[in-house]
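Following this message is one structure expressed as structure tokens.
One protein chain omitted, others in place.
Chain IDs A, B and C follow the sequence of writing; residue 1 opens each chain.
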Amino acid sequence: MIQFSNVSKRYSNGFEALKDVSLHIAKAEMAFLTGHSGAGKSTLLKMIPLIERPSAGSVTIDERPLAQVKRRKIPALRRDIGVIFQDSKLLNDRTVFDNVALPLLVSGLHHPREAGRRVRAALDKVGLLQRENDFPVYLSGGERQRVGIARAVVNRPKVLIADEPTGNLDPALSREIMLLFEQFNQVGVTVLIASHDLELIGAMDKRIMVLSKGRLLADQGGLGGT
Amino acid sequence: MIQFSNVSKRYSNGFEALKDVSLHIAKAEMAFLTGHSGAGKSTLLKMIPLIERPSAGSVTIDERPLAQVKRRKIPALRRDIGVIFQDSKLLNDRTVFDNVALPLLVSGLHHPREAGRRVRAALDKVGLLQRENDFPVYLSGGERQRVGIARAVVNRPKVLIADEPTGNLDPALSREIMLLFEQFNQVGVTVLIASHDLELIGAMDKRIMVLSKGRLLADQGGLGGT
Amino acid sequence: MALKQVQPPSRPAAQRSRTGLKQRLRNYFALHFHVLTTTLAQLGRSLSGNLMTTMVIGIALALPATLHVFLNKVDNLGASWQESAQVSLFLKVKLPAQALGGLTTELNSWPEIGSLEYISPEQALEEFKQTSGLGDALAFLDQNPLPGVMLVSPALAFQTPAAVETLRQRLSQLPEVDLAQLDLEWLQRLHGLIRLAERAVLLLGGLLALAVLFVIGNTIRLAIQSRHDEIEVIKLIGGSDAFVRRPFLYNGMWFGLFGGLLAWLLVNVLLVNLDQPVRQLAELYGSDFSLGLVDTKTTLLLLVLGPLFGLLGAWLATGRHLRAIEPS
Partner (left out) sequence: MALKQVQPPSRPAAQRSRTGLKQRLRNYFALHFHVLTTTLAQLGRSLSGNLMTTMVIGIALALPATLHVFLNKVDNLGASWQESAQVSLFLKVKLPAQALGGLTTELNSWPEIGSLEYISPEQALEEFKQTSGLGDALAFLDQNPLPGVMLVSPALAFQTPAAVETLRQRLSQLPEVDLAQLDLEWLQRLHGLIRLAERAVLLLGGLLALAVLFVIGNTIRLAIQSRHDEIEVIKLIGGSDAFVRRPFLYNGMWFGLFGGLLAWLLVNVLLVNLDQPVRQLAELYGSDFSLGLVDTKTTLLLLVLGPLFGLLGAWLATGRHLRAIEPS
């Protein structure tokens, strides 16, 4: 489903963050990405929703080369991809409910009952149902991160991308969130997660790709540990 | 040096994030704070630089009750405390160098040679010396977090407070940063770190305090594990 | 996933199960109404700050509007200004009454001529005695040396200095007329004054219209800057440019509308304040002219142009600045 072919990325300051990376993630697969700080994990993930574009090589989703997606069509593409960021990127002037409802609003769902049902289902999954009327500044770091996760899944995307989704969560909660991602994966969502927590991702028994200084070092299917 | 006496914190929405917490951290001690997401770790840390004030009980630093610090005197207090936040809180319109130099500017050090020397020393400690002219958006999540650490230590504070400083770092780098904190501690800085990474903090062989639902559950001196 | 696989991939998930036209239209209007009301609510929330913006827009709109109202009123005065364009015909001395009647009939048929007024030699002498201050001195005269005078006011369409001068020359050719005199200077002064006022209003109006555009554009630009993160997030989530722009456009419109309302208020305050000196001045000219309040036309103009300018300013500001914000 997601195909990287000889992708390199040189940033405007001349730094080469990805070097000749090729990989394929199948439909409804769940995979992890790991590597040292600055290895290029976030750079790789950002290419899928077209936040960054490769300087060489190509990325295709569903056989569709992203290089050919016109500016006007980018929003539609992004609506099909749920993204969880390293920092949660919530809007501070809206309640938790409104933050999670945003993707629905953006894709044109205004029916209040239906929207409310979906938002509450998503919040329930991350254990924050009772906080729907709070503003993000009232939440702890881990709670904010979980709201970000709820927002990413509320519109039932086809692809879920998560950048360090458990960086602010305690071990027990981290495992719960990973199980949640696995549930999504089981109903057919393609899931790609970047994480440093080798213990956590090792226990998941899924494919693990290791980046180092922009190169894909190892690509182990379903083995625990590094 | 830092004394919490029966501190409770009820937020404006009625939620009680800390319940009757008492603890004492000695001068030049290094201690860890752990607990589940939403346990109250950040709330506790925020009381030291007067970002939050207790609703009951009192906090004193160096025998000085914080409740009596006047509004005008808060900046001077904060200049003596290095704070590392869960999100790195860098200024995006300044280079890494200028971000790290900010605390020096704020406390009135303008001598360019001296400031440059200190900023570069701090950046060197977190391994980002060669990135001093980049803007924060050009950095990876872990790099940003390390810049935040450099900023917190550049002014040689008497107290160092870190909220999840290694949440975005890989295990090897996390250990390095912990050793850096330990070095600071060894020259007399009082260090208090909130973290979920039990493995990491267990290996440090320092005092660990455990918060749960706003209460101080355990307080173990120099024992590994929970 | 069974549910989803039958759907085309590029349509947002939320719309997949509802594609009826009616539902879409309803969605569309619901969205606009939602944005309309939420932007208004936002405006209300940070009232004190937005009041400042609104005040500036109001002031900028009020000044040219006041001038417009003022000149409008003065234009309506037309009639009392007309006098200044009069041509005085000094008739031949001892003109027979029937020649005078013939002249009157002929002149009345000329399209250039608006109205006539005849002053007989006796009236002229009387008036001359009174106004010249030579009353006693003129008692020496044993006969009336003055001719009859016909005051000719040109029709409205013929009041430019050139047209009046042509008329004067035609009139001076008439056999009954000894001399056709015109206070052309006064007419030219009047036209000079009007030209000056028009030029000033044009410059002022232009500058202030520009100022309104700038104020609104600037406010929206800074609003965009201060909501930079929000815009980034919405774009990341898949919000289209139109979706992102919409609240700012409504915002500009609200600013313009409230600015227009405030301007209306200000214009009235200005008019009331200027009314007394204007009235005093007018009295001296023997006119009962007074400014009154804003007319309906200007009111409507303010309430239409205000939001329009707001929209335009917002459009200009969003065009450049929204595009520049991209997620990173």
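The rule is simple: a contact is a pair of C-beta atoms (placed from the backbone, for glycine too) under 8 Å apart; a residue touches a chain by one contact, two chains touch by 3 or more.
In this text, all values refer to a predicted model and were calculated from it rather than measured experimentally.
*Asks:* In the complete complex, the chain left out here touches which of the visible ones?
*Replies:* Across all of the complex, the chain we cannot see touches B, C.
*Asks:* Among C:52, C:99, C:157 or C:293, which residue is in contact with the omitted chain in the full complex?
*Replies:* Final answer for the missing-chain contact: C:52.
*Asks:* For the full complex, which residue in C:114, C:154 or C:217 touches the chain that was left out?
*Replies:* Hidden-chain contact among the options goes to C:217.
*Asks:* Touching the hidden chain in the complete assembly: which of C:170, C:199 or C:297 does that?
*Replies:* Result: among the candidates, C:199 touches the missing chain.
*Asks:* Touching the hidden chain in the complete assembly: which of C:225, C:290 or C:328 does that?
*Replies:* C:225
*Asks:* Extract the touching residues of subunit B with respect to the undisplayed chain.
*Replies:* 28, 49, 51, 62, 72-73, 75-81, 83, 89-91, 93, 102-111, 151, 155-158, 187-189
*Asks:* Considering the whole complex rather than only what is displayed, give the residues of subunit C touching the chain that is not shown.
*Replies:* Spelled out for subunit C, the touching residues are 48-49, 52-53, 55-56, 59-60, 62-63, 88, 90, 93, 133-134, 137-138, 140-141, 143, 145-147, 179, 181, 185, 188-189, 192-193, 195-196, 199-200, 203-204, 207-208, 210-211, 214-215, 217-219, 221-223, 225-226, 228, 266, 270, 273-274, 277-278, 280-281, 284-285, 320.
We adopt the following convention: only the chains that are shown with their structure count from here on.
*Asks:* Taking touching chains as linked, do they make an open path (line), a single closed cycle (ring), a hub with spokes (star), an all-linked set (complete), or other?
*Replies:* Its topology is that of a line.
*Asks:* What's the farthest chain from subunit A if centres are computed as the mean of the Cα atoms?
*Replies:* Following the centroid criterion, the farthest chain would be C.
*Asks:* Suppose each chain is reduced to the average of its Cα coordinates; what separation in Å results between subunit A and subunit B?
*Replies:* 29
*Asks:* Determine the centre-to-centre distance between subunit A and subunit C, using the mean Cα coordinates as centres, and give it in whole Å.
*Replies:* For subunit A versus subunit C, the centre distance works out to 59 Å.
*Asks:* Among the residues of subunit C, which are close enough to touch at least two other chains?
*Replies:* Correct list: 328.
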